[in-house]
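Below is one structure, written out as structure tokens; comments come after it.
As you look at this complex, bear in mind that one protein chain is not there, while each of the others sits in place.
A and B are the chain letters, set down in written order, and residue numbers restart from 1 in every chain.
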């Protein structure tokens, strides 16, 4: 139960985030967004903007330096006259002050030859196609047996379409960069991101530099939830602005502009069919997903992928279809794939439980499996049933009357729901160094990111254990591309990936230490690339069970979550204090997904309409009454030296389904289209 | 055109965390930008710049306000406390301590606003101010969890640290009450 090690810095305001580093002679950038959803830029009028006192430069496709291709077309900033979506950055101003920069940006006159944008995702869109893979490298489609025939013959059938809207990550710290070029042609980026090594490599490539010529500094990051997993155009606005003016330049993306330029979760349309025998044993599962990507770049969310491993059934099929629209490129948002996919699957499982007259926990237990159904690989550990049982006991599930819509408290309808959670236990190669200092302390370095996950604290605990010294003698430094190369803080693989390298470096150091430390210190480094190549073949996943207790106002359709309980099986939990917070945080975002969050596409103009925090509702303090997260002990020898599976994302997976299932239990109304707002629910009460 | 385009400047004095600052500010500048960019007090955060997230919350004349919507020029002579001024002589305030104990933050970006907001809110509650969670406005509300949650709802936390935040504020309120008893 270790406090977050950077706690004091964070409660005193000393922790510095990206655009908070004091540099001499700083200037400020402001970006101009396209006001058409599709077209060509015919001219960029900069006269008015340049006339403002204090304006240093205006950058656009008419004068921007040529950039190298990076594989991410969103980073081809100002490289083309083509507008792919409304809100795309088409120009940027650098000025002496932020107010001047923003006013000048308002005065840049961009003219367009425009065409009507194609922005609406529909299941019958003529442009739907099968991508070669979905994020990151899963096959688009899979099939085993004859799912159609098996479904047709099943005694109990559920066939339903579920939709989830576009959702925005909205970390509290916007995407922000302070770029500073040095006389030797190198670049320092104080940047808000989820992985300094990746930003370094990508941005160096785009700018035609060697990675060693770019330094990325990010010790504190104000959240990301996937949206800062790869560099966004904001980094280049700052870097190009700094190069054009010879000044260090700050650029923090205004909240409204984040909705177009820093990633979001695709909307999904998901058709699920479940066929089972009378006892609820699944015979057929199909999960067909329709979602969007942009005309610039393909991103296929792996929405049906969890369905490939969740429950056993001999006949199964999954598919993903994408359509390229004039929209910003969708990207990672907390548990991409699992989050929308498990909303659909776990809602459908609840529908099946109702249709079969079987308790929803019992239904899941009956369809549990020791082998990953499609790959046939054994699970390294799978404690879904343990989570369901433990959760049921603690939640008081046994006393539940399964009938929907029969519990009332005044004008409130009450109900409870359950859903399973899962998330893969990924690992990627990482490097780390461990150093014994002459004063008896140890310094461990890895270019990891602590985006609020508690990574710094967890890695310190891991290092202290590996070094067999007390915590206070170990200092872990993260968030700097000068440190040993490390993978992104994403995919819930940070602690496992970085931790394994830290353990190996510490072990190496212990092997070198023989009593005294020389005056210059003693260092050992590690790289887990080879170690990861030789792993046994297992299906490695974390599991969990989510329970929700809701009340629905019969007069207004307002839904409030009275209580949530999440029980998880995620390997070893390194630091219970921060782990609990992270799991609860995921569940809280799950409340947002279930009840509040929806980015509304403007069908006429082609941008997200509700692009601020007053219109895009994330849960407020009053929305979160009682959330408890805990875990079952799980010892899995097939993971990594720590025995960890990762906990950053599983908290959100299944949370929305548990709430939607509870809403059904409360009201008898099955809401298959998120979020469950009064406008959606009230007409059906 | 040029006269319209030229920034208008004004001289103001701010007292921030006990120190007086004379400043020549652009009339457009928010208190938040002046604190962060001119005074180097980057503890106050910019999350939305429109009063919709609370990350910029500071205390002006003892009251919690959104620094992003406050024009500096309109605050000549104001007495301001930011997150940097909550600790006294390096000793954390009860609210700061309770946030650490209850892990009332993850990424830390909303935290300065949460802390200033909680500090101001506890004063409001002590003065008997009601909230939307108060059942009967005729009596002074008791600061229970529903009250804390409603009163802290102007500070969004995307990491989802609300459980810890409410526990921390509850504890800070109790400590404060104990200190006064």
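The criterion applied here is as follows: contacts are C-beta pairs under 8 Å (C-beta built on N, C-alpha and C of every residue); 3 or more make two chains touch, one makes a residue touch a chain.
We take it that contacts and distances are computed from a predicted model.
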Name per UniProt, for the chain absent here [options: "Nucleoside ABC transporter membrane protein", "Response regulator transcription factor", "Teichoic acid D-alanyltransferase" or "Xanthine dehydrogenase family protein subunit M"]: "Xanthine dehydrogenase family protein subunit M"
Options B:17, B:66 or B:106, residue touching the unrepresented chain: B:66
Absent-chain contact - pick from A:620, A:659 or A:674: A:620
Contact residue for the chain not shown (choose from A:507, A:602 or A:673): A:602
Touch list for chain B against the chain that is not drawn: 4-8, 10, 26-28, 30, 49-51, 54, 57, 63-66, 69-71, 73-74, 117, 120-121, 124, 127-132, 134, 137-138, 149-151, 153-156
Touch list for chain A against the chain that is not drawn: 35, 99, 102-103, 106, 256, 411, 555-558, 560, 595-596, 600, 602-605, 609-610, 612, 614-615, 617, 619-623, 677-679, 682-683
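As a convention for this text, only the chains that are shown with their structure count from here on.
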Chain A-chain B separation of Cα centroids, rounded to whole Å: 29
Residues of chain B that touch chain A when the two form their complex: 1-2, 5-7, 26, 28-29, 33, 36-37, 40-50, 52-53, 55, 82-84, 86-87, 92, 96, 99-101, 103, 105-112, 115, 133, 145, 148-150, 152-153, 155-166
Complex contacts: residues of chain A adjacent to chain B: 3-4, 6-17, 20, 22, 51-54, 97-100, 103, 169-174, 220-223, 225, 252, 254-255, 451-454, 577-578, 580-582, 584-589, 612-614, 618-627
